[in-house]
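Before I ask anything, here is the structure I am working with.
With one protein chain removed, the remaining protein chains of the complex are shown where they sit.
As written, the chain order gives the labels A, B and C, with residue 1 at the start of each chain.
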Amino acid sequence: MAKLLYFGQVAEIANRHSEELPIEEMSIADFRIWLERKIPELTFVSYQISANQQLHCEAFMLTNDMEIAILPPFAGG
Amino acid sequence: MAKLLYFGQVAEIANRHSEELPIEEMSIADFRIWLERKIPELTFVSYQISANQQLHCEAFMLTNDMEIAILPPFAGG
Amino acid sequence: MKKVFVEGPISSAFIAEKIIAHQSKTDIGAHSLFLGQVRADKIEDKEVTAIEYTAYEEMANPIFHEIRESVFAKFEITCMHIYHSLGVVKKGEICLFVFVSAPRRKVVFDALEFTVEEIKLKVPVFGKEILEDHSHTWKKNS
Partner (left out) sequence: MKKVFVEGPISSAFIAEKIIAHQSKTDIGAHSLFLGQVRADKIEDKEVTAIEYTAYEEMANPIFHEIRESVFAKFEITCMHIYHSLGVVKKGEICLFVFVSAPRRKVVFDALEFTVEEIKLKVPVFGKEILEDHSHTWKKNS
């Protein structure tokens, strides 16, 4: 099972903070397509995706054992 | 009468903080020569000279009505 | 790993305490401090009254640690501390406190700016701007 985490505006749009569900192995780019089919409102906002607490390039492969976070623009400080 | 002010290391060397005395009109450069004849130990330290609370170039003319200060290197902060 | 996140605003008493804690380090000659304060911006005529901060803490904490390491590698500093608020911080209150100390002053300005810019760019912190009519928008760093 992958753990999906949603933060800030993304959590508000998705109406959830986390969920656990099985995902197929896929690139971050493909994960975006999958995610926006699942939650179409995300099409209209920008977000980054981290895997196991790290940012990666769009070709990075996500697997079913990862903690995957969907992160809206940072606003620290 | 001119008012002479001495600060920091210069006051220590000259063994005074201020004095009033008549001076002839002369440039700052000439004043240095006059001063170092009066207090020879000043020959060995660096100092700036202000007239009426402002720094000037060496050619600036000092007159008998001025407040002249002999300022060792600044050490603020 | 040093604790960065604090609940609620950063008080001036907390800042004063951190300054006092450095007075026994007599090899230090210069401190620079950055304080981020919540601004009462107008957003479509409505005033921001507070920002509610959340963070992905498990990701943010290692990134704060990496930022610290890189600042120590780049600048000859004695110590540095970062504190960031979580939860509600009202307008006029302080949400970010960066504290850099060094033997000599020259490095503390650049080290401070570098640290603040790195935090703004790299740390997954999110800010909900609460407006005076209780609606909200989402803060983005620029």
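By our rule, a contact is a pair of C-beta atoms (placed from the backbone, for glycine too) under 8 Å apart; a residue touches a chain by one contact, two chains touch by 3 or more.
Everything numeric in this text was worked out from a predicted model, so none of it was measured.
J.: Going by the stated contact criterion, tell me the shown chains that border the hidden chain.
T.: Listed by label, the shown chains it touches are B, C.
J.: Consider the whole complex, including the chain that is not shown, and state which of C:His31, C:His65 or C:His81 touches that chain.
T.: Of all options in C:His31, C:His65 or C:His81, contact with the hidden chain holds for C:His31.
J.: Counting contacts across the full complex, list the positions on chain B that touch the omitted chain.
T.: Residues 5, 7-9, 50, 53-54, 67, 69, 71-77 of chain B touch the chain that is not shown.
J.: Could you list which residues of chain C touch the chain missing from the display?
T.: 12-13, 15-17, 19-20, 22-40, 91-94, 103, 105, 108-110, 112-113, 116
In this section, only the chains that are shown with their structure count from here on.
J.: Counting contact pairs per chain pair, which pair wins?
T.: A-C
J.: Just the number, please: Cα centre separation of chain A and chain C in whole Å.
T.: Taking the average C-alpha coordinate of chain A and of chain C, the gap between them is 26 Å.
J.: Approximately how many whole Å separate the CA-defined centres of chain A and chain B?
T.: Computed value for the inter-centroid distance: 72 Å.
J.: Centroid of chain B to centroid of chain C, CA atoms only: how many Å?
T.: Between these chains, centre-to-centre, one finds 48 Å.
J.: Which residues belonging to chain A are in contact with no fewer than two other chains?
T.: Residue numbers touching two or more other chains: none in chain A.
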